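A single protein chain has been omitted from the complex, and every remaining protein chain is retained in its original position.
Take a look at subunit A:
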Amino acid sequence: MSFSTQSVSDDTLVVHVGETLDFRNADTFKETVHPPIDAGKHQFILDFSDTDVLDSSGLGAIFSLYRRVAAHDGTVVFANTSEPVRVVVELTRTYKVFPQYDSVEAAQAELT
């Protein structure tokens, strides 16, 4: 299970999370998002429009992304937050860290 990404500006990358982000593909997620950080991407928009499953390992992979971009004053924002994702974010109180947007475009507008 790989992740499609889309560079929308010099420092912004959109990651389409897909249907599942859990213990099975959390490492693949990390391998996908970590190299672009070194290449100068420090704003990440995670698109959850298709996401049905987000477990604690998946959330851990997102946290790990956040820790890395925070070191460069970057941000991680969520777009199209689906219900299962909203529940996890609510439980861990992480909406305090990850701003939520209704669409990738809305997130993009806010980041530029």
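One rule holds for everything that comes next: a residue touches a chain if its C-beta (ideal position, glycine included) is under 8 Å from a C-beta of that chain, and two chains touch if they have at least 3 such contacts; residues count from 1.
Going forward, contacts and distances are computed from a predicted model.
Engineer: According to its UniProt entry, is the unseen chain "Response regulatory domain-containing protein", "ABC transporter ATP-binding protein", "Sarcosine oxidase subunit delta" or "Glutamyl-tRNA(Gln) amidotransferase subunit A"?
Structural biologist: Per the UniProt record, that chain is "Response regulatory domain-containing protein".
Engineer: So which bits of subunit A touch the chain we can't see?
Structural biologist: Residues touching the hidden chain, for subunit A, are 23, 55-57, 59-60, 63-64, 66-67, 70, 87, 91-94, 96-97.
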